[in-house]
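The complex appears here without one of its protein chains, the remainder shown in place.
Letters A and B mark the chains as written, and numbering starts fresh at 1 in each.
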Amino acid sequence: MIDTFAALAHGMAVALQPMNLLYALIGVFLGTAVGVLPGIGPALTVALLLPVTYKLDPGGSLIMFAGIYYGGMYGGSTTAILINTPGESASMATALEGNKMAKAGRGGPALATSAIGSFVAGTIATIGLAFLAPWLVDFAVRFGPEDYFALMCVAFVTVSATFGDSPVRGLTSLFIGLTLGLIGIDKLTGQARLAFGIPELLDGVEVTTLAVGLFAVGEALYVASRRHHAEEKLEPVRGSLWMTREDWKRSWKPWLRGTLFGFPIGALPAGGAEIPTFLSYSTERRLTKHPEEFGKGAIEGVAGPEAANNASAAGTLVPLLTLGLPTSATAAMMLAGFQQYGLNPGPLLFAERPDLVWGLIASLFIANGMLLVLNLPLVGLWVRLLAIPQPWLYAGILVFATMGTIAAKPSVVELSMLAGFGIMGFLMRRFDFPIAPVVIGLILGPIAESQLRRALAISLGDPMVLLQSPMSATLLGIALIALVAPFVLKELRRFKANED
Amino acid sequence: MISSHMRLFGAVVALLLGASGPAPAQQLELKIMAPAAPGGGWDQTARAMQQALVAAGVARSVQVTNVAGAGGSVGIAQFVNGAKGDGNQMMVNGFVMVGALAMNKSPVTLEQVTPIARLTEEIQVIVVPANSPLKTAQDLAAALKADIAKVTFAGGSAGGVDHVMAALFAGTVGADAKKINYIPFSGGGESLAAILGGKVTAGISGLSEYEGQIKAGKLRALGVTSEKRLPGSDIPTFKEQGIDLVLANWRSVVAPPGITPEQRKTLSDAVEKMAKSDAWKEILKQKGWDDAYLSGDAFSDFLKKEIVRVTDVLKSVGLVKS
Partner (left out) sequence: MSSEGAPGDHPGGAGRRVDRAGLVIAAALAALAAVLVWDANKLPATSMYGMGPEAMPVVIAVGLVLLAIGNLIDALRGNLPPRESMDPKPVWLIIVGLALLIGIIGFGGGFILATSALFVTTSAAFGRRAVVADSVIALVLTTLIYLAFDKLLTLSLPAGPLERLL
């Protein structure tokens, strides 16, 4: 414990040198600037900007890198909130309420709660990383395929929070996503499913392509189709640009709860950021004192998922630093960053290169603080993006949204899929099907399927394996309770009401 | 540090020269396709070649293109159809592509391309958790022969090098390779967690991926697939333990079909010069890749034999219909 403090203090001393602070600032600025482009998520941001850091010495470059990382994440939420185009699936939950707030002229508080929430969650999770990493990793490797499957079941149950008012339409969306998730080579047997002989489909549907198509392209088509109704004048600011006392009161608990979801699940080798953000969203929706605001722009629905998103990002560093496992696209880019210095993250890294590890952890703290310093004053500027005339705003959104796909996979098939998903997103909006469950189905379906099949292969087909593992049995129990509880509560309430 | 400067330098040179008049005849302008997304092994190999070819003065400029998809099936189709007869293009490929093409029923095969040279290889390893009762490769062999279904292997994608190796191991020790219980994980990360957590019997991967865990004493290496014991390593080979399993995850470079013998010679000479250059050796050292340079007919024969060996194994485990 004492050693940890000493090491961290040393790392801080390095990170706080004026030159390094400048690098952190440049990193945060660049990361935010690129991350704020619609359709460009944090992983692509880091990939694009990684070469910029090569020109510095290892210390400075790690610090700038940390800045880019957090900046990219924050930039991604900014576009999710302001123009409903999450650049990656992890900021989808943020877009649900955040964009509604922005449309109601409350973009300022939404951005602020997301910035401060990110800071709070990032700081707590980084402390967690510093002190709990060795213990957490022990816990994380005990997670077997059956436990992951049980975790996915919990996640599936909570998805219903995004269904809107009709379970039939919500489930329809989810099942369309699950169907899309089947496309491509089956991971366990190498057989192609639903590929129809098109080689580009063998790798499956890219989550980014689906998310950007449904959200960005679909939104543009939908807004265009309704333009003849009242000229929908977007007011960038209505009321206060800043968070009111009420906003603070409603935000702080979701920040902390989001952190509690994000960090441990992010630390699981196959945990990811989507599950904690949606767990957080559905929890806030259940716990809120303002249920009527959900779906219309409730600040809790922005504060919680954003905190969960950032905490899970710090969580991903646990397996990365202690096992050398990159568990997300962004973590894979970080690994590439380490390897530039001949560093191989793994069990020996903490022992062999404590200076760099603690330097990185200290830079994460600095970058987190820097993000707040840079971005709170910029909230006003970001919000004004909405004042760009509609034709140019949406034309620009579509250019950037397609650019993300063009950069990743410049094939006609991929771009056609993007356009197809756009049209699908438009039709779904028109016929009032929720969008988010499609993306969740695409993400969770394949994971749930392959983990279940792995568990069954290990147990030679015995389904009891799901109940024999205490972790899996507990999680399945939670899923069952979460599934049944709302109905039971409803009945109870009706019963009570009848009694009265 | 060096590498990034080199890349920058190369780009600047390419830009400047691109704007000037025709180049001297011996200076090549090459295009190398990496049939995978940026960041993976094939992409890194292509970019390392780009760097070394320019640094060694073999080529005036080298452009790397990425065509990702289905273990290289998308890339090779585009390469064979689009670059036919073009003496300035090459494509990186490797062991995994052999299996991927067979499993995806690709209309284009590696028999159609013009082999140039094998460049690198990586030795494979079988590991067990530190507390496993299995101490040697023979213990594992005995367990396989006792009840093959109960021995679970964790490794990379279905039909990849790890999977092929599990089947070869079982076949070599006299168990029924058809019945191996191989569980593919996405990437080394997830499988490592499954092995460390004791969920599976053994894990298979490239040696470098598990080296840290082996050194830290969390995993025990039962054997490596090299011909001879690796210098400075105390991990025994399978051969030493009486199991005739020699295999490496190789990467090579090929040219399009339909090029003239002169064009082939030009490319082979260029790659040879690169492979012998200091710049290339420096990159190999930095990336931890083993030099496995093999060219000409020797490489063509090697490639043919590997295609036969891998296809047979995949047929035996039912991934490819015979």
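One rule holds in what follows: contacts are C-beta pairs under 8 Å (C-beta built on N, C-alpha and C of every residue); 3 or more make two chains touch, one makes a residue touch a chain.
Quick caveat, the model's predicted, so the values are computed rather than measured.
Participant: Of the residues A:M12, A:A104, A:I127 or A:L171, I need the one that contacts the missing chain.
Facilitator: Answering carefully, the residue with contact to the hidden chain is A:L171.
Participant: Which one touches the absent chain: A:M243, A:A457 or A:L476?
Facilitator: Checking the options A:M243, A:A457 or A:L476, the one contacting the hidden chain is A:A457.
Participant: Specify the residue from the set A:A6, A:V399, A:L467 or A:A485 that touches the hidden chain.
Facilitator: A:V399
Participant: So which bits of subunit A touch the chain we can't see?
Facilitator: That gives, for subunit A, the contact residues 48-49, 51, 166, 168-169, 171-172, 175-176, 178-179, 182, 186, 188-189, 191, 193-194, 217, 220-221, 224-229, 390-392, 394-396, 398-400, 402-403, 406-407, 410, 412, 415-416, 418-419, 422-423, 426-427, 430-432, 445, 449, 452-453, 455-461.
The criterion applied here is as follows: only the chains that are shown with their structure count from here on.
Participant: Centroid of subunit A to centroid of subunit B, CA atoms only: how many Å?
Facilitator: Each chain's C-alpha centroid was found; their separation is 33 Å.
Participant: Name, in rising order, each residue of subunit A that touches subunit B in their complex.
Facilitator: 47, 51, 54-55, 140-145, 185-190, 192, 199-200, 202-203, 269-270, 319, 323-327, 332-333, 336, 340, 342, 344, 346-348, 408-409, 450, 454, 457-458, 460
Participant: For subunit B, which residues are in contact with subunit A within the complex?
Facilitator: Within the complex, subunit B contacts subunit A at residues 1, 4, 37-39, 68-70, 73-74, 77, 103-104, 106, 149-150, 152, 157-159, 181, 183-190, 192-194, 196-197, 199-200, 212-213, 215-216, 218, 286, 319.
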